[in-house]
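Report on the following structure.
Only one protein chain is missing from this complex, and each of the others stays in its spot.
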């Protein structure tokens, strides 16, 4: 962190206070309550709660379902954010060029943002329906070619495709903005040195895009986690056979469908620690590679 | 400056929540049904509010039973809960022990609760025979056939045994019907209703009626045989699950004419009748040969009275419950949805009106007949904790078996083990609480 210009003891605190109060009330306080529940056995309607120490953690960490779910979650976060960032990056690099299609594409690629996640899942389930959707003709030629309802790999492909569609706008905006901010002089200078447009992609554009890539990676990894809820809820409900029961959805269904408030809270706490580690990793290892100088 | 105006704006917004009160009591009722069920509930509410001027009921749809329950839990913890809430069969024990509800028979002691048919009573009553909640939209499992498709295979009557079902299915298959029989493999159908009518327990202590220390036992014996059969029949192309149908859901697959037979709730009848008209045939759910037929369980949902409100609110709630219990409202609910009448007088009124032969009311007689079969200690109902979650576990494990991920016996064993963990945690959560 550089900048650091004004010196004042209290002013920065006053400036941050409104946001900190909102975060305290509606983010940290609910989390604190969740922590409380993680160490108690809580009756759903609040009739009574008993302090059980680490019993909940022992139960959660000792169950095979939790580890399966945690593994699937981690894999999903990596693959979902990876596919969506790669797609958006390729689209942004293409749209950055002054082609006839570029203005249209820059506009259209943001449209998916307008569709609520509650609708996106419904739409894609409908389109990718193995018997009625766009892949149905292929199924008639090769039975079983595409069945996201029973084939776990297909289910995940369906989720990734939907997630990419859903995630393009934000990532695309940020990356395109970053690309457009690269001064023309740098391109010209590069060209003078005899490097062609493909070469400059690697030598100039990508390195100078690192601040945006960093923002996008942090936000997209987080988003793939929270966004998975809406998609799973509308598309797979955790199936087939629990294979897409990612932690966010598992916590939701354990806590709200099964009234296991303590178990859900315990898993929330564990997920928080996991997320904190991932974020920490991103800051310590990735941000160092970010190039803020222009 | 900015902060100040923002604050006053917030104060303004926060103050706009209260609504004017013009009645002795204006109470809320949260329900979970959508579609035809919601239509019926909304028209019942409107009728109640018009029928008298003293009370007013606001009926708020929550989109599903589960959402309604989630919101009720959060609302109860924050003292913002409604007076009445509708919840489904599987949550019975959770609500009984919640401490958040008052037994309906205590709220309204003067009602003739004995009028409720046995099948409806036993699921919701305490060990002393007191009803905890008022049965409302009652359903049970019946068997459906599509007459047109059955005739294609030369079958004129719905089979009454599983052996017969499979014979018919083979005939249908040979006659070119791609989907002879469909089910979703949901435990309500393949486990609870199956065990009850075959007179088998799914857990010790009479399915939990005897105490919180019950353990699941369904993973050996006829239930396991039946599920293995289903898996084998599915391989043979005789049985289709949700995922195998074009429609993606068994009821839809039946209603659209894709499948010839299904096992389903009476509550599905309204939609099936609307889609297929008099092509729909129904009968009691099939038995395996060599078993005596017992009653099926009441499904659907019941109405619970929540604690923590004042006397006028309970007066209004009682008046509304009385209204819903009335013969006219029960017949109306049956007409719109296919849910069955839950009181003897309701059933009698339906017969007296000459409606029992009307195909639109066909479920009433078949459903009640099925509910009124001789009972056993194990066919009263399911009184097991965190049962809603167990249903999900059962689905998850058996789905793995159906799609080839694991052996069916292993799936059932896993489901029982995981279910027993739930039961033990439930026992610990309500340590020291006695079953009512």
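Order of writing sets the chain letters: A and B. Residues in each chain are counted from 1.
Here is the rule we use: a residue touches a chain if its C-beta (ideal position, glycine included) is under 8 Å from a C-beta of that chain, and two chains touch if they have at least 3 such contacts.
Criterion: contacts and distances are computed from a predicted model.
The chain absent from the displayed complex carries the UniProt protein name "sn-glycerol-3-phosphate transport system permease protein UgpE", chosen from "sn-glycerol-3-phosphate transport system permease protein UgpE", "HAF family extracellular repeat protein", "SusC/RagA family TonB-linked outer membrane protein" or "Quinol oxidase subunit 3".
Remark: the omitted chain is touched by one listed residue; of B:56, B:71 or B:197 this is B:71.
The hidden chain makes contact, of the residues A:47, A:82 or A:112, with A:112.
For the chain left out of this panel, the touching residue among A:74, A:93 or A:157 is A:93. Taking the complete complex into account, A:173 is the one of A:173, A:235 or A:258 that touches the chain left out. Residues of subunit B that touch the chain left out of view are 2, 6, 10, 13-14, 16-17, 19, 33-37, 60-61, 63, 67, 70-71, 73-75, 77-80, 247, 249, 251-252, 255-256, 267-268, 270-272, 274-275.
Seen from subunit A, the chain kept out of the figure touches residues 1-9, 11-13, 15-16, 18-20, 22-31, 33-34, 90-91, 93-95, 97, 99, 101-102, 104-119, 122-124, 126-127, 132-134, 136, 165, 168-170, 173-174, 176-178, 180-181, 188, 191, 196-198, 201, 211-212, 215, 218-219, 222, 225-226, 229-230, 248, 251-252, 255-256, 261, 268, 271-272, 275-276, 278-279, 292, 294.
Going forward, only the chains that are shown with their structure count from here on.
One simple way to say how far apart two chains are is to compare their mean CA positions; for subunit A and subunit B this gives 37 Å.
Contacts from subunit B toward subunit A in the complex involve residues 3, 66, 69-70, 73, 76-77, 94, 98-100, 242-246, 248, 386, 388-389, 392, 395-397, 399-400, 403, 405, 418, 421-422, 425, 428-431.
Listing the residues of subunit A that touch subunit B in their complex gives 18, 41-48, 50, 59, 63, 65, 129, 131-132, 147, 149-151, 238-242, 245, 253-254, 256-260, 263.
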